Structure formats: structure tokens, C-alpha cells
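Only a single protein chain was left out; the remaining protein chains are all shown in position.
Think of it as A and B in the order they're written, each chain with its own count starting at 1.
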Amino acid sequence: MPELKKNMRLLISQNIGFTAATIILVVLWLLYNFLHPRGFSSAVLIQNTNESVAIVFVAIAQTLPVLLGGLDLSVGAVMTLANCVASVLVSGTPFQIILGMMITLLTGTAFGLLNGLVVVYGRIQPIIATLATGSIAIGLALFIRPQPGGDVDGDLGWALTNDLYELVATYGWWDADAGWFAPISWFPVPLLIILVISFGIWIPFKRTITGRTVYAIGSSESAAFMSGLPIDRAKLAAFTLAGFFAACGGLYLAIQTSSGNADISQAGSYTLNSIAAVVLGGTSLLGGIGGAIGSLVGALLLRLLAFYFRILSIDPLLQPLIEGVVLLVAVSLGALRTLQTKNRLRLFR
Amino acid sequence: MSKLAPIMRLSGISKNFGATHALKDVDFSCRPGSIHAILGENGAGKSTLIKIMSGVLKPTSGNLYIDGREASLQSPTQAASKGVVCIFQELSLVPDLSVAENIFLDSPPKKWGMIDRKKQRVAAQALLARIKCEDIDPSELVKDLSLSRRQMVEIAKALGKKPKVLILDEATSALSSQDVETIYDLLEDLKCEGVSSLFISHKMQEVDRLCDTLSVFRNGQHIETFAKGERSDEEIVKLMIGRSVDAQYPDKRPLIKRETQLSISDLKWGGELQGVTLKLGKGEILGLGGLDGQGQKELLLALFGVLRGVEGKVEIDGRAMTMRSPASAKTSPTNFALVPEDRKTEGLMLEMSIADNLMIASLASISNGPFVSSTKERDAVAKGIKKLQIKVGSAKHPVSTLSGGNQQKVVIAKWLQTNPNIVLLNDPTRGIDVGTKQEIYKLIHELAEQGKSVLLYSTDYAELIGCCDRVAIMYEGKISAELEGDEVSEAAILSAALNIGDVLEDEKRETFNA
């Protein structure tokens, strides 16, 4: 038992930012539900998670380039591109729907790969390269969908934005009222999607040499090189995965709103919020520290702040102010350590 | 010496960096089941040799054979796959990953294509146990470990690659005596298993106790290889020094009594400075010697206001001073100047012009209010370039276009523009050609003649002897010996630095205890 305790302590101290964010999220979420007139109900959870899926995926997408020590300013745009692609393709027969979803995800993934190629072989700084490719992505999105709108399969939209009961009932996989199903039938589908995709892809990726190399590059590229790790491959993989996750966000947004919208300022705010979520989740902008699960928590935290405005009937106009102040305070607290650095030369690394 | 065929053999290996020859036509071999010491002064070519053996550098010419077959090593990974593993001084660990992850960084145990973290941790634990480091938790992050623990992890990482040739580059310098014992035992074990260990160390006791074969390098050449016991320590030191102190230094200055300009007492900072007490006379050139990493750099940084939380007293002309930043240290009343350790990252803005680099520390002297006066700037730049005879095409070219020697002259010239009283020099001639070195020595003397006090840290003992009025040797964050006049000899400096006073001439012994 003391062994386990020690390991837990280590795990917590090594992920102090993530731990703090998670605790704050849980506390705020509990409090939120106490304050909410219909707190702790499936309906509230469904609504909340529905409104969080897109930003969660975009934040996870942003995590990978940030872990490398870079930044991807195109995640919001790629999300928007996927959103527009999906708004055109995800309809028709079940086969067409599935094909459309796959093409949507493939589009984002390919775009991520393009980002990686420009960064690795074009040797352009990620922030500038993705600034430019982001513009291209928005252009393509506008090309596909000059006006907001779309025609996404309604059943799919209903099934994926409610609880498991509705999912099963919509497609008639089995008797949704079956007794064995009752204990879990309340579970929100959007939450399931977030958990399955983020854990299902992130955890295995982190446990490959490529994933490990992503961390090593952000932590010390020279040590990574000295140890013979595959640096180019890891960078390509990071940007490609970022494209994939961004596409997941776009696809869900299309299903949820049953439309696509190539809105430039919306894409921009998704990108900026993704950076904020990544930082709140304990990932260092200098690279090497953090992870996608942290960004998931960070994104949920950002959304939860917004939900508070509703139930406390605070003027929603104040929302960006509070978000900004929370972000500033969080990063400034994290930076207080630098004021104690004993060798000032170390500040400049 | 054993009769076994060499496991690794170098034939006619040379390595040039631009005009400097780091290695000249080296033949060298090491045999299985031996512990082989490589000895030599700083700059003798030891580290270049091991970098070539471990695939970090490619030789300019010559061949390398492993197990009798010619091998061309393109990378450290490739060298490791052929069984050549090096434990570097500059750590190759990734700070934000855990100990276990670092030990198996590029070849972790896998299960279903994924890294098996449990197995990885267990295997790491086993390796750590082998070097008696059970206190290191494999799940801990490398950045949270002390320097000596990191060094042990580095050793475990090397062991994990199952080496046939294990190269240890001063791997024990950061370790506690207990860990050093562990490493000794480990090397003995490996010897029995037929591993060839190459051991680079400055500590003669260590070499005496551990190694069976010794090779001495000097000036990039392999001087001699012999079995332990064939030569006395005295002879070995002579082989390492080799040359006489020649005429490349300016004439020795007469020893005179000087009024104290800078007086440091009981200066402490972290673990690196453990109470330094030192006096520097006006117009004096005081050399700072000792093995690398005994606190010399930190002493200079502390004086220049870079370090926070320095304890102790610093007096200039009898007045107590505190330096809170380089910006305050360089101005009156302290008037320090610091030529830093690494000219490429700390001394120069490489992409900027020679003129800008020359003037960056003394912008106030060439400005009217906030505006830089172009005429004043031009004059000052021309004067600086002329004074140090910096060979430039145009002062507008980036400083990166200059040779290393001329770059260093720019760093020094930059500080002469501020007209400092006390000049701190951190190994100013490292990696610089002989001609420029002589000019720098001459310049240091000129400065001293003008009444400026110079504190010169150098890793080159000959330089300390040739250039300085007095030499202070640092050991573990303290001044361990102060030598002046005839006491300053290479043998005295080397033995004071190595802490092996008893093997050398008896009449010098009292200075070691000073």
C-alpha cells in the first residue's frame, strides 16, 4: 500500500497542472449541478457535453503541435473545413452517411499531414506555416459552403446528441427498454464519443515510440537526436493527428447543428480557445509537458465557466472578461516560479 | 596485456574543425575484457576521439574497425547497435520524461505494438539495482533528479544497450564517493564479462585503482599506450604535459605588492560556491584554475550580478558592493566586464553586424539622449577594430562571418568600450588559433599595465602559467591553493587541481595545503 501511495503522489506532483485543473473542474461541476434547478440530471449533462464536443476535439488537436514546442493556428480552420465537408456529404443511405463521415475525417487528416510536410520539409516555423494553411482551409470551406446551411441526416443528429437510449431506439439495435440496458441508458452519447475517441487514440499513441518522440522533441530536441529518435516522423504524425482531431470536432459540430458554416471569426475563436484550453489543462507552451487528456479537461473547464453564466443569470456579456481574467491569473500563477530562479541566465533558454 | 584481438580499432584517424586539427593520424585499439584509461590535458583530443568512436562525429580521414570489420558510424544509434555505447558528459537525457522512459528511450519493451510500461519499469528497476541505485524511482522525472542521480541514470541507460565497448567520459566527476565505488565494481564485473571499458578521467587515483591499460593523448596525437605500473605517476604527468612552456606568452611581469582592488570574502551560492575568499590587486592578472566545474564559472557570474541569492561580501576599493544585474555591474562604481563562457550564445548576437556587437554594451557612450550618433558610432567602431586588429571586410557584416578568434576579439573589444576597472574572463582562448591567442595574451597584459585588474579563468594550465601573475586553484567551490611567482608550474597546478599533492616534488607540498 505505501508503494501505491508513493506512486500516486509522484503521479500527482508530476502532473500538478493537470491535477489542479481536474480538481477545479470536478468541484465546479458539482457546484454547478447543485445550483442548477435540474442538476445531476441526464438532460443537463447531455446539453453541456453537446456544447463541449467541438472545442474539446479542437483543444486535443492543438495539444500535439504544442507538445512539440510549436503551435497550430489552423486547427479552427481545419475544424471548419471538416464541418463544411460533413454538411454536404453526411446524408443519404447509411452507406453514404458512413462514407461521408470517413471522407470528412480523411479531409482533416490530409490537411494535418500537409501542415506537417510544410513544417518538416519546408522548414517554416509552425506558427506561420499554419497561419497560411489555415487561410487555405477556410478558403476551401467557403468554397464548399458559401452560405451557412446543409443537409445532415436528421436521425443521426438526434441519435448522437442525446443519451444512449435514444441512440439505440433510433436505430433499433435492440430493445431500448431492456432491463439490463436501463442502468447505462441515461449516458450521454456526446460524452461517450469524447471519451472513446480521445482515450482510444491518445493513450495508444502516447505509448508508441513516435508519441514518446513528440514529448522528447518538445523537452530537448538535442537529446532526442542524440538518442536516435525518429524526429521527422514524430513531427509529421503530430500535425496529422492534429488534423484528424480537428476534423472530429468539425464532424460533430455538423451533426449537432445539422449544418455547416464557414465562419472565419468562429474558426479564429476556436483556435484561440484551443490554446487557452491546452494551457489550462497543464500543457506547457514550451513543449514536452502535458497531454491530450489535460486539454480535454481544460476545454471542459472553459465551457463550464460559460454554463455558470446561464444559471447564475450573470450577464453573458461578461463571459469573455471572466474567461480572459481566469486565463491570465492561471498562467501568471504558474509563472511565479520564474521570479525565484537563482541563476538568471537560465531564464533565457 | 591480453592477447585477444582488439574489439575496436582506429587506424589513421584525423579530425579537423576548420583550420584546427583536433586529432592527427591517431591509431588506437581497445581489447575485450579490459578497462582502458585515456589520459590527457584539456584539448588533447580525448572528447573528439570518443565522439568519433560513438558515431557523433565523422572523422575527416582514417578508418574504424569493429570486431575486425570496417565500420562507418553515421549516428549514435548505429554505434549502439554495433555495441559501442558512450556515456556523455553533456547529458543525453530528456528532462521531461521519466527515468524508465529515458533508460529505454529508443528501444522500449513492447506489447501489442505499444510500449509496455510495466515491463519497462521493471527492467529499469533491475538496471538501476545493478548500479545500486534502488533509491531512484523509475517513475520519477529526470528533471527532478539531482545531477549525480541523473549521471547514474545515464549509466543505466548505457547498460540497457548491452554494450561491448562502454565509453565513460568523466562519468564519475559528478558522483558521490559511494556511487563511484559502485561504478568501480560494475566496471570490474563488465571486465569479467568481456566488455571493453574506455575510461576518461582526470583523477589519477581512480585510474591507478581501476584501469589495466593507459593511453596518453596530447595535442590531438596518441602519444603512448602502456600497461598499468609500467610508468610512475610522475612520468605520466610529464607525458601529458609534454611541451615546455614556450615563448608564446608575453614576458613575465615582476611580482610587486599591489593595493587590493577587489576583495571577496566567504562568497556562497547554492552548492557551487562554498565560501570563496580571494583578493585581486589593482593591475594584477589573477588566474583561476582547477578542474572544470569546481565553481569557477559561478564565481564570475556571481561577481557580474547574474546569480540571485549570493551570500558573502564583495568589496571594491574597500567599499562593500552588491551587483544586482549585469546592467548595474558594468556601470560605476563597480565597472565590471565579463567575457562569458560561450561566445556563440552568451557573448555575441551572431546574426547582427560586427559594429552592433561592438557597441551593444556601451550604447550610452555613443548616444545623444536616446539617439545613437552615427559619427560617434563610426569612430568608436573603427577605434575598437583597429585596437584589437580584428580582420573584417566591413563592420556591417554579421559577426558570424568572422573566424572564431576574431569573434572572441569582438567580445573582448565590446567590453573595452565600456572602460571597465575589473575584467572577468571565462576561458577566453578556448577553440582559438595560436596566433589570436598570443594577441589576446598581449591584450590582457596591456590592460593590466593600464591599471585594470584581470580575473582569468582558464582550462589551459599553460595559459595560467604564461599569462598570470598569480594563480588560484578552485576545488569543490573553494579556493584550494594560491600559487605565485616560481610556485606556478604546470605540475603544481595539475596536482593541486587533481588533489594528488603527494606524487610530486616534495618541496611544493606546502602550497597544496594553503
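By definition in this document, contacts are C-beta pairs under 8 Å (C-beta built on N, C-alpha and C of every residue); 3 or more make two chains touch, one makes a residue touch a chain.
To be clear about the criterion, contacts and distances are computed from a predicted model.
K.L.:
Name the absent chain as its UniProt record does, using one of the following: "NAD(P) transhydrogenase subunit beta", "ABC transporter permease", "4Fe-4S dicluster domain-containing protein" or "Carbon-monoxide dehydrogenase small subunit".
P.N.:
"ABC transporter permease"
K.L.:
In the complete assembly, which of B:Cys192, B:Ile256, B:Ala320 or B:Ala364 touches the absent chain?
P.N.:
B:Ala364
K.L.:
With the missing chain put back, one of A:Ile16, A:Ile128 or A:Val196 would touch it. Which one?
P.N.:
Only one listed residue reaches the unshown chain, and that is A:Ile128.
K.L.:
If the missing chain were put back, which residues of subunit B would it touch?
P.N.:
These residues touch the chain not displayed: 304, 306, 325-327, 329-331, 338, 340, 345-352, 356, 359-361, 363-364, 367, 370-372, 374, 396, 414, 418.
K.L.:
List every residue of subunit A that touches the chain not included in the displayed model.
P.N.:
On the side of subunit A, residues 71, 118, 122-125, 127-129, 131-143, 146, 262, 264-265, 268, 272, 275-276, 279, 285-286, 315, 317-325, 327-328, 331-332, 334-336, 338-339, 344-345, 347-348 touch the unshown chain.
FYI, only the chains that are shown with their structure count from here on.
K.L.:
Taking each chain's centre as its mean C-alpha position, how far apart are subunit A and subunit B in Å?
P.N.:
Those two chain centres are 46 Å apart.
K.L.:
Considering only the defined contacts, which subunit B positions touch subunit A in the complex?
P.N.:
56, 75-78, 80, 88, 91-98, 101, 105-106, 108, 113-115, 117, 137, 139-141, 144, 269-270, 301, 306-309, 325, 346
K.L.:
Which of the residues in subunit A end up touching subunit B in this complex?
P.N.:
Going through subunit A, the ones touching subunit B are 6-7, 10-11, 14, 204, 207-209, 212, 215-216, 218-220, 223-224, 226-229, 288-289, 340-345.
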